[in-house]
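A single protein chain has been removed from this complex, and every other one stays in its place.
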């Protein structure tokens, strides 16, 4: 499948926007030809409007693009949204209304009952709700979202266990500083320290997980019938969210069954060999002290979820660790994979 | 109460031994007059035998003590044991056999059915088992132990909740590097990283917690009838173990009841004003993002347990954070407080 | 000498202001009775106006003070200035004009030819310039300043060498994040990284050092006749600025002469036993790998300069390391010691 689809990025000059620009570099299907940002930046070259903070240089082809206002007008059919939550609702709806497919990393529409909260390996079927979204909202375009960065890690690890009937999930996160953007966490707060609080994060993990692991039934999205509790902590790590997880399952299974489920897990993105899909979405590590954020998060282009230390839990049934790259699989890479899935489904013409 | 009781430290040149030496400096009851270490060190001055690694200078009075072999002989009646687990069983028993009270930080005898695993605020009554220990072992002396550093933090936070009937506890730790001694954790492993494994730690937390929160009934120690699960992680923090905790309780209570229980908690060490006892064993912090290891662990001379973010848990009943100083309240300070309690009970003549 | 002198702090709610509040707690001469801040805070209690970020609790006696506007009015005779550079000129001059002694940590007046840039152990004689300041400016009050935090460390180490004739100084700093205030350095910039640039810092070190080590001659301050070059770097350390220093001297001396000069150095603050003066202003550490910021900066109440690794330099004559606590000796403690010196000189009635 060879394609050359033009795409744009809303909020392209911010940190998440920069991650989109970097992740899209050399993409086999998508060509970034349009960058939108605030009025303050509009009219400048991307290189002038952007304080580039990522490792590696700014992609040359993008550096010379002129930054546009975040208005539909001449933007490509597909736009990735990295807009700030304070303005995302209005901007994203304007683009959907104007016929664009908005593939959003913002949190604003995630919990809407007619918006898919998509993890392509887990709930590709949720795309079915788009028909209702278009009808109800009267939009020629559409909005799909990806979850919060810590939710993605958790749900990718829980996906293979759905077959065993997930009843209760208790997840304690140790999250990287890059998850807070820039300037983000002051070094005086996090140097040689842990901050046991991230505003709104626990609620997001608890609610989003239930939506993602739920089902699309009778034309509606129905939450997973399970309880989820999250403890969210910030730790002095650059990239990679680590989640210490305990689960209670409906079926009588053993540790080996879980490991087999993790190792054999494949889904639509793998079957269709979507460009950004990892060969194996979940990688089980047998070493006694893995996964570790600094050593593992960047493997597999940052698109896999790493699982380790699967063992029995004296309180719930099993416990294990899950790790994922928060700015790749947890943000820009997630949205791009969502767009790839939609293209492969024929949902974007 | 004015006293001047001579004490010794077994394993005085190692890291835990150094913490004992530092903590005992200026103690109003105990005077450190005897330091024991391996044959290699015996005969040297303490200052020559010891590679001092703690902040602040080595106490002058101790620096000139001659290091002795770890044999009873001329040691004081009370000896604190900071000996390595590989030799602690033999050494500690030799001292007890020779009539000494061994107040140990080593793990070897913690789970013995006739050895108190003591947290003075929580289970002072467990000292009753010493009668059986002396009788069964035929020792003129005795051995008492303090828990693992992460267990102490957890049990101090759970102590005030025992009245509500503890049924299930799920604890995820973020532990400081000082807990691993010296050289301990290689910087290449922990710099900007998390190591989600600490050998033997989860088992210790699960078992020790049940013993400590259990009761001394009919001349025997009976474990708490509750299930405990621990996830143990090392994080790049210098001092202070933070424990994200979820609990299920037998009584119908509310968040405010827990907070009141934490805030009003006082026990024997406070009533008797033992020298190392914190004024309040558990300090509830109302700020939304506390406690934090670097900012809070050293308060109250490192002897209190800090609790915060008490809230409902969608999976068990409540969740909260607990923090304690691992090398003070979790090691040397714990043992010294144990000895103070025993003196106040008249268990050491 | 027993005193009870009321003092105030300008800019008391900011980070430097908080350091003043903390440092003054329990001071034997000075009683903090007045706190000034921006209009936004004026009228509130200090505890409500301040987001306290220091380790340990906010001093109770100060918490209940009402924050005042930074205007002379009812402020005490001595005010410490922790005001932001953007407003310090105007505020400090207003107080001096109204008869107050302004002991400032701000940079605004440091390089004025009639303002002492004071390090009490090094250049107490510079106070002589105050007569000219009062005359020239027509102020009943006066302004004295303390140097930049990294300059203090360097000059305290150079002070004992002044007798040998300092000709050239090349200083490379590794500075703690607390030096940048709050929120200060974003963790994404400094976690596991070095930032080899601190705005304005190199210029300050180069100019201030020459003023401080210069002389008060014939009613004027004359710069030291030496060349100074600084390389300033931010490193992921919480407190303590470390300065790798090479010096060229006018006299033929040996390493041992330097060590003796460091060890024997005492000055007016020590002779008069000023309350905040360290017993020894410069402490030479003989260990091969000291001083180190995390292990040494807090010793001696953070008021001493630690020197180590004195050795020959193949390019200039000697090289060594100097370390000091940047928020104590480098800021609040420096200013308080300045005020103590002035009281002891009878310069404040």
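Annotations for the structure displayed:
Each chain gets a letter, A, B and C, in the order it is written, and its residues are counted from 1.
One rule holds for everything that comes next: a contact is a pair of C-beta atoms (placed from the backbone, for glycine too) under 8 Å apart; a residue touches a chain by one contact, two chains touch by 3 or more.
Quick caveat: nothing in here was measured; it's all calculated off a predicted structure.
For the chain left out of this panel, the touching residue among B:13, B:146 or B:178 is B:178.
Touching the missing chain, out of C:72, C:291 or C:333, is residue C:291. Although one chain is not drawn, the whole complex shows that of A:191, A:229, A:276 or A:338 it is A:191 that touches it.
The residue touching the chain not shown here, chosen from B:69, B:84, B:112 or B:189, is B:189.
Screening C:32, C:212, C:228 or C:261 against the full complex identifies C:228 as the residue touching the chain left out. In the full complex, chain A touches the hidden chain at residues 55-57, 191-192, 238, 294-295, 298-299. Residues of chain C that touch the chain left out of the display are 168-170, 172, 174, 191-197, 206, 227-229, 231, 233, 235-238, 242, 244, 246, 288-295, 308-309, 313-316, 319, 321.
Residues of chain B that touch the chain left out of the display are 53, 177-178, 182-192, 236-238.
As a convention for this text, only the chains that are shown with their structure count from here on.
The most distant chain from chain A, with centres taken as the mean of CA atoms, is C.
Per-chain Cα centroids separate chain A from chain C by 48 Å. Centre-to-centre, using mean CA coordinates, chain B is 41 Å away from chain C.
Annotation for chain C: residues touching 2 or more other chains are 191-192, 238.
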